[in-house]
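Please see the structure below; I have some questions.
The complex is shown incomplete by one protein chain, all other protein chains being positioned as in the whole.
In this document, chain identifiers A and B correspond to the written order of the chains, with residue numbering beginning at 1 in each.
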Amino acid sequence: MRRAVIAFTAFLGGLIFLLAGPAHAGPADCQGLRGTLKLQGQPVNGAKIAVTTEGGQPVKEATTNAQGIWDVQVEQPGKYKVTLDVGSLPQNAEVRGGNNVRTPTVYEGNCSTVLFALQPKAAPGQAPQSDGGTTFWQQAAQLTFEGVNLGLIIALGALGLSLIYGTTGLTNFAHGELITLGAVIAYAFNVGFGIQLIPAAIIAVIVAGALGYGQDRLFWGQLRKRGTGTIAMMIISIGVAILLRNLLQFFFGPQTENFNDYVTQPGITVGPITAAPKNFWAIGIELTVLVIVGIALMKTRTGKAARAVADNPALAASSGINVDRVIRIIWTAGAAIAALAGVMLGLSQSLKFTMGQDILLLIFAGVTLGGLGTAFGALVGSLVVGVFIQVSTLWVPPELKSVGALAVLIIVLLFRPQGILGRRERIG
Amino acid sequence: MDWLTILSTTVHAAIGWETVVYGLAAIGVNIHFGYTGLLNFGQAAFMAVAGYGLAVTVVVFNLPFVVGVLVGLAAAALLALLMGIPTLQLRADYLAIVTIAAAEIIRLVFRSVYFKDIFGGSDGRRGFNGDFYAMNFLYDPGRYGIGPFGFDERTMWLLTVGWAVVLLCCLVVFLLMRSPWGRVLKAIREDEDAVRALGKNVFAYKMQSLMLGGIIGCFGGFFYGLYNGSVQPDVFGTEMTFFAYTIVILGGAARVFGPVVGAMIFWVLFVFVGNLLAELVANGYIPFMTNIQVGPVRYALVGLGFILLLVARPQGIFGDKREIAIDAR
């Protein structure tokens, strides 16, 4: 997940830079190019930047100051070529994406900002990027590892979502908020009350399970009793999502936070993969939970009952299964697993009130890919989505990685609407 | 407590630019959801491509305003095709997921650093509404209104054009929905297989509905950009679509003037509650809240109101009880 964190900081740096932009945008006589170089939030001093015309005629050279800022004024509006001298960068920095040339356009009386996102060079002991073949595969392995972690988190969310969909027919757009809720409760106990993260996470999972039970008991169960249609419930769930998300923002605030524990860990290297130990632990926990839930679905009475309800609620009811009880258990378990997903997500990235909303679409992508309503399809679909997203950053700018996954979702729907493992429906 | 400001902003909201923008978005959603039963959760995407189509054409390519409007319209139509082709043959919830995903894709692309040269990143684009206000031939500079209520000549011009478009859209919806075309749409909402069995090309009608509603929504995007003088990616988030749905249900789904009335009620309440809370907090009446928390509370209240509305009065405030909007499914 380190790469994601790096991307995120670079992105944040970019944001700060963008916000700072207008502040020192000069008077109307400003006509030229400028920018700020930062590496992980720290300004980069002394980097050389050469500005030439589109045809290659040199215009001016500039060097970044102590704030990392450089500025080149030009006579004529038009297209220019800006080259960052990679050799003048600090030893540990490189341009993200590798391209050190930009071709911005200068408008009359306007200053354009030129962005070079910097990232730390690959970890020590790893060959530099420019070395060719082997590092590509190393990078691919690293990203696949991170993708598996993300995919398993998505799978945890998807499991609850598809179980609830299977048993009640509800496409729950508020499932993302259950994930945020888990993370925020763990944060409250961890940071607020100073409890170590592991017990805090356990408390969060229990509390979220209880809230899931309550949500079904007091709200969704009542709606089902009134005979509310599934489409109506789906629309209502959007209202629930907005309500919960804003309540979370009310209590948590709009900023980004981290847990108190396991924030910075020295990486360990296994084969081609370098990651903090917490990531290995996270994958282990996620896998264990998924296997336990899978076995519970296959072997226990409740699990079998749940599958029976998902298959045919009326038939299940007439065979003596207490459908309401099963649904309540599913809701409790689904909310608890979602909370765990939230804690894991907070651990590998960071916490924000929109974290659940952001991952919900990936969960939908995973579930749809695997076939709506099939629990095991959801697992496969989620893993595919997670790995795809991370590995795609080899070619796609990281800020657009979710776009790829969502685009794949749409393409899959075009060719195999029932999902990878789904069945076609009968009409009439 | 500044009651006068609370009162005047609330009154302005009833006919203000928000009502025009969201009224248009809601008229589109009403065609999709109210009449055809399509769950388009990406109405914000139509508004975004419209706003950006206009802004990018004018700012980046230096083309005239009218070309910008045409580009925005074409972009909305294209978006309808792109979203409709994969999903309109499938179950309703797939359309919901794909449209919400498409809206998010569009927002992410618009705010990305990678495409900053075109869309301007998270700052968005500004400076494209000059031509629109230059067309103002009705109002001389000055203030128009009575006492504390009134607008300047620019806002008057925008509202005049805006309300004209709103009424025109209502007229189009009125004409269409009492025609055989509208009958097919309403029948699709009830049961598309039955309509197919009667020899109607359901896919084509759904596509037309998606396009029409999207294009009407895209006018909302234009007016948003024109009033604010800018478009930013994060304005066109899922909340915008959700507000449009709230408005449709508030005013009563499948009613011609439902979205307009709904938008008025919605914005009056939204502005009133927001300003009241802000004033109360500022004057220390609500000690446990800070000013930045007013925003989330206001949104949470919309969510709560929406839930209560759907549970208690799904036909909307003025809806016909016999024609309950959603429960018939």
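FYI, a contact is a pair of C-beta atoms (placed from the backbone, for glycine too) under 8 Å apart; a residue touches a chain by one contact, two chains touch by 3 or more.
Operating definition for what follows: contacts and distances are computed from a predicted model.
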item: Per UniProt record, name of the chain withheld from view ["VWFA domain-containing protein", "ABC transporter ATP-binding protein", "Succinate dehydrogenase/fumarate reductase iron-sulfur subunit" or "Predicted secreted hydrolase"]; value: "ABC transporter ATP-binding protein"
item: Residue of B:A44, B:I106 or B:L176 in touch with the missing chain, whole complex considered; value: B:L176
item: Touch with the omitted chain, as defined above, among B:T57, B:S122 or B:Q208; value: B:Q208
item: Candidate in contact with the missing chain, chosen from B:A164, B:A194, B:I292 or B:L308; value: B:A194
item: Absent chain, residues of subunit B that touch it; value: 172, 175-176, 179-184, 186-187, 189-191, 193-202, 208, 212, 322-323, 328
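Simple rule for what comes next: only the chains that are shown with their structure count from here on.
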item: Interchain centroid distance [CA atoms averaged], subunit A/subunit B, Å; value: 28
item: Sites on subunit B touched by subunit A in the complex; value: 39, 41, 85-87, 89-94, 96-98, 100-102, 104-105, 108-109, 112-114, 116-117, 121-123, 193, 238-239, 242, 245-246, 292-293, 295-297, 299-300, 302-304, 306-307, 310-311, 314, 326-329
item: List of subunit A residues in touch with subunit B within their complex; value: 11, 14-15, 18, 21, 104-105, 115, 117, 171, 173, 223, 227-232, 234-236, 238-247, 249-250, 253-254, 357, 361, 364-365, 368, 372, 397, 399-400, 402-403, 406-407, 409-411, 413-414, 417, 425, 427-428
